[in-house]
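Step one of this worksheet: look at the structure below.
Here the complex is missing a single protein chain, while all its other protein chains stay put.
Lettered A, B and C in written order, each chain numbered from 1.
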Amino acid sequence: MAKKRIKPVLTAKDAVKCISSGATIMVGGFNYGGIPYSLIKALVESEVNDLTLISNDTAYEDVGQGSLVKNGQVKKVIASHIGLNRATQNLYNEHKIDLELIPQGTFVEKIRAGGFGLGGFLTPTGIGTEAQNGKQLIDVGGREYILELPMVADVSLIRAYKADQNGNLIYFGTNRNFNPTMATAGKIVIAEVDDIVVSGEINPNDVVTPGILIDYLVLKEDTYYASRT
Amino acid sequence: MAKKRIKPVLTAKDAVKCISSGATIMVGGFNYGGIPYSLIKALVESEVNDLTLISNDTAYEDVGQGSLVKNGQVKKVIASHIGLNRATQNLYNEHKIDLELIPQGTFVEKIRAGGFGLGGFLTPTGIGTEAQNGKQLIDVGGREYILELPMVADVSLIRAYKADQNGNLIYFGTNRNFNPTMATAGKIVIAEVDDIVVSGEINPNDVVTPGILIDYLVLKEDTYYASRT
Amino acid sequence: MLPVLDEEKVRNRIAKRIALEFDDGDVVNLGIGIPTLVSDYIPTGIEVVFQTENGVVGAGPKPEVDDWRFIGAGGRCLTLLPGSALVSSEVSFGLIRGGHIDYTVLGALQVDEKANLASWWIPGKLIPGMGGSMDLVTGVKNVIIATSHVNKKGEAKIVKDCSFPLTGVGVVSMIVTEYAVMRFIESKLVLSELAPGVTVEDLRGSTTAEFEIAKEIIIMKGCEDE
Partner (left out) sequence: MLPVLDEEKVRNRIAKRIALEFDDGDVVNLGIGIPTLVSDYIPTGIEVVFQTENGVVGAGPKPEVDDWRFIGAGGRCLTLLPGSALVSSEVSFGLIRGGHIDYTVLGALQVDEKANLASWWIPGKLIPGMGGSMDLVTGVKNVIIATSHVNKKGEAKIVKDCSFPLTGVGVVSMIVTEYAVMRFIESKLVLSELAPGVTVEDLRGSTTAEFEIAKEIIIMKGCEDE
């Protein structure tokens, strides 16, 4: 289904209805910053489970996508770091979730490759470490690289600062992190934002994520983490 | 040599002194737009020759890097399109220059790979065409891709709109094109700009090219193409 | 005998027909030549987002006063519509290769019955380079070819096998000429629309590719008010 030119603005609850149990979702954020808190809250309050969660870190036990893990809605986590979330660590230790750990630079590059139509890329990161296990190594000019494959999701949940009606996005501070990249790699992309302005108000030179990537906009509803978004 | 925190501001003539005969240079620009005209002019007026020129197109015969080709200072062109510059086409036809043509998306991605430390990437672009000649093909999940390798230069000549004293850059309109990517892939990077402002005047959220990539700043000197830059 | 049409009419008929393909909100990339004209014929009520590979998402028409800091892929000045975005070539080709563009409209030297396209070089002539065409045909969801039915020598352009260097393999979705509309359906080339005064037999005489005939052939859309 084609994306609309003027983006539908939904409540968080309605927006996450496009996520079914068993889906693969990407969630933006680094530590506390740039997490789509309202969308995650709506997902935690839904019946959805068996999710595969692609997220750099799983935040904290009761914060953002961390609570999705703690709540038992996630069957597999793909991340670079889970050390801040004891629930993720324990569930993995008890074999209750699957876990795939990927170096952070490789993690974001795999998402970009997925979103930008590449079949993979060669990275020197992780050569000689566990990160190369099960992966093809390719020699280029006498140096060995890991062939890393693209990563995509059914739905990307991202956090931005402002959107215009066409879904063009700008970000604020360190809340940018993985969000622009994940906006390229979801079949459906939902952006939670502080503010929606009329088209023309965002300078085209400043746009970070072009609106053609976005399906739905959601105004942030969560006030608890307001100061953190 | 480490790059300076506060970037030296040079004349175009002094800036291009770091380019020796035989060097590989990258030059930003698409058609008329976003070409570092003053730097090219200084180079045309220099004694430098035997250059390898990496540039999306070679502009027109007497425009920008096109005049560098026409002037006989280039021994090899790496580009996606030379159809606007009869000099490039004729010199190639007469075996007076080498030419490597690369699909435009692959061209810019090779530069990014060079600047961002990747060993290469797999692209579906060009499969079954002459673009795959001499390149390794890799099968991923039943689909064939071309393995493309990174591309770097001794010196990148780029064009931006504004710089701050730390070399942070913003771009204007369609003059952005290949410039931000080339800024990552030159051992030395020289940015020609309309304006240099004090640090703090460019909003950190708006910066496209972080100043740590830049070696030297040059204020545009060429007025002939002023309206085009 | 195929009707003889002046070049102006050929170009506009093709552009007009292609403009009827889009839904509101579709993201469309236009090549140079006939494809450029498509933007003049978008029906009222439909707004498409024009993307140019040099970094505009949401391009508008030519400005009254040229500002060379805003150009399209063909080098002509353009305007930006409200809600547009400017991106680098790196991101632009990411969008293209990543399947985020709905349509690309391109010219052709030859299209063959296996949906292969040759569009960038006639060997023996000076080489121009492929520019962004290979990325476009590889990544964009639908590739529409806008071309005169035969070349200036009267030779078929819709052929059995492309003899010129390829732009892409199996990439074409649809061909629009001044005489007909053909589509690739399940890897077969199928004739679905004919311009007024054109018969299937006429078309076969100027088409060396094998093609099937759709169950129902209609008059080429857009010709009714010529």
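The criterion applied here is as follows: a residue touches a chain if its C-beta (ideal position, glycine included) is under 8 Å from a C-beta of that chain, and two chains touch if they have at least 3 such contacts.
Everything numeric here is computed off the predicted structure, so don't read it as measured data.
Interchain touches from the omitted chain, evaluated on the whole complex, reach A, B.
Of the listed residues B:Asp57, B:Glu109, B:Glu148 or B:Asp164, the one in contact with the hidden chain in the full complex is B:Asp164.
Of the candidate positions A:Gln65, A:Thr125 or A:Gln165, contact with the hidden chain is made by A:Thr125. When the omitted chain is restored, the residue from B:Asn90, B:Gln136 or B:Ser199 that touches it is B:Ser199. For chain A, the residues in touch with the chain missing from this view are 30-33, 56-57, 79-84, 86, 89-90, 92-93, 99, 101, 103-106, 108-109, 111-112, 123-131, 171-181, 208, 225, 227-229.
What chain B contributes to its contact with the hidden chain is residues 2-5, 112, 115-118, 164-166, 168, 184, 198-200, 204-205, 207, 210-213.
Just so we're on the same page, only the chains that are shown with their structure count from here on.
Contact analysis places B-C first among chain pairs (by count of C-beta pairs in contact). Among the other chains, A has the CA centre that is most remote from the centre of chain C. The mean-CA centres of chain A and chain C are about 36 angstrom from one another, to the nearest whole unit.
Counting partner chains per residue, chain A shows two or more touched chains at residues 117-118, 205. Multi-chain contact residues of chain C (touching two or more other chains) are listed as 86-87, 93-94, 96-97, 138-139.
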